[in-house]
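Here the complex is missing one protein chain, while the rest keep their positions.
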Amino acid sequence: MNAPATTAAAAKPDALPKVRTDLLPLLLVPALALVALPLVGSFPTWVTLTVAGIAMGLIVFIIASGLTLVFGLMDILNFGHGVFIALGAFLATTVLGGMADWTGSQNIFANLTAIFAAMLVAMAAAGAVGMAFERVIIRPVYGQHLKQILITMGGMIVGEELIKAIWGPQAIPLPLPAGLRGAVLIGDAAIEKYRLVAVVVGLAIFGLIFWVLNRTKAGLLIRAGVQDREMVEALGYRIRRLFVGVFVAGSALAGIGGVLWGLFQQSVIPQIGAQVNILIFIVIIIGGLGSAGGSFVGALLVGLLANYTGFLAPKVALFSNILLMVMVLLWRPQGLYPVAKR
Amino acid sequence: MLRSVLSNDFPRSRVLTALLVVIVLGLAFAPFLFPGAKSLSVAAKILVFIVLVASYDLLLGYTGIVSFAHTMFFGIGAYGIAIALARLGPTWGAVAVGVVTGLAVSLVLSFVIGLFSLRVKAIFYAMITLAVAAAFQTLASQLSDFTGGEDGLTFKVPEMLSPGFSLAEEPFLGASLDGKLISYYLLFFVAVALFLVMLRIVNSPFGRVLQAIRENDFRAEALGYRTVIYRTLSNVLGAGFATLAGAMLALWLRYNGPDTSLSFEIMLDILLMVVIGGMGTMYGAIVGSTVFILTQSYLQDLMKLASGGVAHLPAVGGFLSALLSPDRWLLWLGVLFVLSVYYFPTGIVGKLRTRALGGTRRA
Partner (left out) sequence: MSGALLALEGVHTHIGAYHILHGVDLEVPRGGLTVLLGRNGAGKTTTLRTIMGLWHASRGRVSFDGADIAALPTPDVARLGIAYVPENMGIFSDLTVEENMALAAREARTAEEIDRARLEWVFGLFPAMKKFWLHPAGLLSGGQKQMLAVARAIVEPRKLLIVDEPTKGLAPAIIQNMMSAFRELKSTDTTILLVEQNFNFARQLGDTVAVMDNGRIVHAGTMAALAEDESLQQRLLGLSLAAHQ
């Protein structure tokens, strides 16, 4: 179908369309931070909260990015995504528990090595489980929305129960490595060391995702496939393989995110997956289903808002995400960055 | 007569008819057939869930909407009764106030959620209801002055329904004629009435439009049906019946808390019952609820045995026994759920009907 404007626009083919990047949603992030400043009152507190919010937002983004791309590519929403988060978090308890010498040391490099080891293990395990999950749970129900929702939800239940069978149903403490406990003072603002680590790791992973999506052929194919899967196939690319790749990568990222989230909470429960699932659903709805950039903005907004409201009005904090989602959808019913689909 | 009571929607399978008759008779005479407090509780739970599951099937099976907020409406009904009776005292007036308030809250809420999110894809609705339900559960435990928080509310029911009330000194056919028995039959007749109303709804022209939307919403839209309106109406109806089921539960338990009516586990139970019984058929709710709730305790007992049996096995014994521990019964239900969605998408009722159809064709 041609757009109705075709004929009019075609009459002057040399008209130069302006390059217009939609920056408005991106500006919401600093806007939110600025609005919060007078409400919080104290500048050092505001800095502390903002860093915490960004750290949380980046972790949420790492988890949500795979989910939103899988949805965009194949129209599949995986309600079982939380399993990979929980898997990552529980593996972190095992790996960090087994590296007591490294985590007990005051040496930050030893601490970071332990965390990276946990992230690697979580990434590999979540990726492998993701591959199996795609094969067993998701592949048989392509194109059947109702069954997809039910089946992936079933996968979530089974995964959570298996985690309980392996690690037990109770909460497991996940203390921060010794050298990463406490805060550093920057000016008057106390910033927890681990949050800085989370920000750095989160930004690095965000950079990597951004680079893959924007600078590689695979990324180009993903961005194109999100818009028009059929055309990508007609150009001669096997999108199935691409999809499996994205699914596995998304699961691996959720595993890494699980490690970071578990350390953020300093304790891990089997329901962690289901809890974070709700958060990331809100994030990807806010961002626009299928848009990685949108989920980045959405994750930062959710992270910041959670920390500001947690300080200003703890009771409201629990609903702040839903309120944010409602407001965003009233403004842009398809999310901040709707993916142009045909 | 029967034709009009069942809205001309017969079980259409001899085995299914027999099964339904056994279940209905079993429930109708449960206090006399299976004496004991435990079994009466199980029977009452089945009655509540038949209504709840049928109301969910109105959404999932008949309209193709996946909602994860059904327990929210169930909870609203239960809290309506609990709060009204706890505040206004154990009178029938308070029951009426509780039911009407609960219904009003549910209807408004479901209408708003529906209008807001049913315009878009099924998946969108599933996600939003998941988030809303989680928020509502938090809200219910936060407003402890009002809802009793995590502890919930215990309250007295109208005297006629309370266990202390007695119709006759002597037991009748082995069952004592007390308030518990009256409560049970109140539940039974309410459940029968609500079920028949829902059966009527799905077999009305309105119900046919819902099914047309489920099959092909573009075509239904093209035929001139405003699908948003129909979906929203179906959502509102489902929410209304779930609220009534919640009220039934609270009256029976004389207690309500977040875990009894709002928890996500109950949502999963409902999903399982709908799928096992059979989506898109009201009879599936009867079969699904009964089979599921009976198995719930039976399976756990069985697993206790099995878990003990493998515990002595070397090496894998520990993990196997963890897998088979009664606490992990949800694991096996989850597996069962996934398998039934794959291989058994029409559930028990669908299977029986297909068999009956095959039988007549061969004959």
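Every chain is named by a letter (A and B) in the order it is written, and numbering of its residues begins at 1.
Keep in mind that, in the parts below, a residue touches a chain if its C-beta (ideal position, glycine included) is under 8 Å from a C-beta of that chain, and two chains touch if they have at least 3 such contacts.
Since the model is a prediction, treat every value here as computed from it, not as a measurement.
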item: Touched by the hidden chain, restricted to displayed chains; value: A
item: Chain not shown: contacting residue from A:A33, A:I239, A:L260 or A:L336; value: A:I239
item: Residues of chain A (touch criterion as defined above) contacting the omitted chain; value: 1-3, 5-7, 9-20, 216-217, 220-221, 223-224, 227-228, 230-239, 339-340, 342
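Everything below uses one rule, namely that only the chains that are shown with their structure count from here on.
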item: Separation of chain A from chain B, taking each centre as the mean of its C-alpha atoms, in whole Å; value: 34
item: Complex contacts: residues of chain B adjacent to chain A; value: 60, 64, 66, 116, 119-124, 126-128, 130-132, 134-135, 138-139, 142, 264, 268, 271, 275, 319, 322-323, 325, 327-328, 330-331, 333-335, 337-338, 341-342, 345
item: Interfacial residue positions of chain A with respect to chain B in the complex; value: 71, 77, 79, 137, 140-141, 145-151, 153-155, 157-158, 161-162, 164-166, 169, 274, 277-278, 281-282, 285, 289, 315, 318-319, 321-322, 325-326, 329, 333
